[in-house]
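Note that one protein chain of the assembly has been removed; the remaining protein chains are unaltered in position.
Right, chain A next:
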Amino acid sequence: MDDSTLTQQQKLKYYQKGTFTVGNRLVADEERSVQASAERSNALTSGHRACQGCGEALGARYAIDAAMRATGNDLIAVNATGCLEVFTTPYPETSWQLPWLHSLFGNAAAVATGVAAAMRVKGKKTRVVAQGGDGGTTDIGFQCLSGMFERNDDVLYICYDNEGYMNTGVQRSSATPPAARTATTPALGPEPGNVFGTGKFVPKIAVAHGIPYVATATVADLRDLEAKVIKAMGITGARYIQINVPCPLGWGAPSYDTIKLARLAVECGLYPIFEAEHGRITQSRKIRRQVPVRDYLILQKRYAHLFRNGVDDPRVQRLQAICDAHIEEYGLLGDDAEA
């Protein structure tokens, strides 16, 4: 065996088949994901009423199972109003397998701060996760969130970003991408869909708060997502993870394409995946098989107006320019795609 094959082989993390899969029968248990384990906590158990193929249901189980593993199940969750609350907990039943609290649409960060303070006062080591949709986080809940960051409260806040107010019928949020059709940005008129040049990207705002840890993730890269949640639970202070969770209903996509869409959102550069600590970006996840943004958009009915009559709307190129800018800004191209 010469040296070049050796290094190639060493580069393979989980052997040739299984590097990107949930588990792998050929590796030791501790090298497998939390989701591969028959003993995972299934924090969000069966019988919930999320739509078929719901990315948010999947992302929440991925994240909370990992957080439970990291804290030895000593964890309380606080939930903002939104699909995740409604489809899991229509009184009197609940899908949650951990202590779980719901108060209002806009105050999850503040409630979580309070729970964390209560645990401290009671001398308990119980950790706290707050979670909400993009609407509950980037819009109505933003003030509470910013306060939680600024005070460096010991809470991990997870935002499940499905790019709209899905629970109330798919309205626009400040996380809805340009050109996307929602109930409040219809595909009508000279500029159909959401306008360009508005909205905000909360992960960057979180970084600007200088908090200990910020990360983005998707349901398409489970190992990356779990690693980030586990890392976050090893840190004290305010932490923020935003997870891209495709919504088949709101995005107008087949239920089976949920993970594919999250993967394409990353591979085209539209959804940058990175980590930041104390105000500085420390790492970005490289694109593995780059695709044009068109490949991502064309699978979703919310962008159907960009592809009418067999011609691409010029705004496809404006979206591509956004991807290109992300690639540049976050350094998304490079060699360590396997790292």
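Note that in this section a residue touches a chain if its C-beta (ideal position, glycine included) is under 8 Å from a C-beta of that chain, and two chains touch if they have at least 3 such contacts; residues count from 1.
Note that contacts and distances are computed from a predicted model.
**Q** For the chain not present in this complex, what protein name does its UniProt entry give, out of "Electron transfer flavoprotein subunit beta", "L(+)-tartrate dehydratase subunit alpha", "Branched-chain amino acid transport system permease protein" or "FAD-dependent oxidoreductase"?
**A** Going by UniProt, the chain not displayed is called "FAD-dependent oxidoreductase".
**Q** Of the listed residues A:259, A:281, A:304 or A:322, which contacts the missing chain in the full complex?
**A** Of the listed residues, the one touching the omitted chain is A:259.
**Q** Pick out which of A:93, A:150, A:191 or A:328 touches the chain that's been left out of the picture.
**A** Of all options in A:93, A:150, A:191 or A:328, contact with the hidden chain holds for A:93.
**Q** Considering the whole complex, which of A:222, A:273, A:319 or A:332 touches the chain not shown?
**A** For the chain that is not drawn, the touching residue is A:222.
**Q** Mind pulling the chain A residues that touch the left-out chain?
**A** 1, 5, 8-9, 12-26, 32-33, 35-36, 38, 42, 44-50, 52-55, 57-58, 61, 88, 91-95, 97, 222, 248, 254-260, 263, 289, 338
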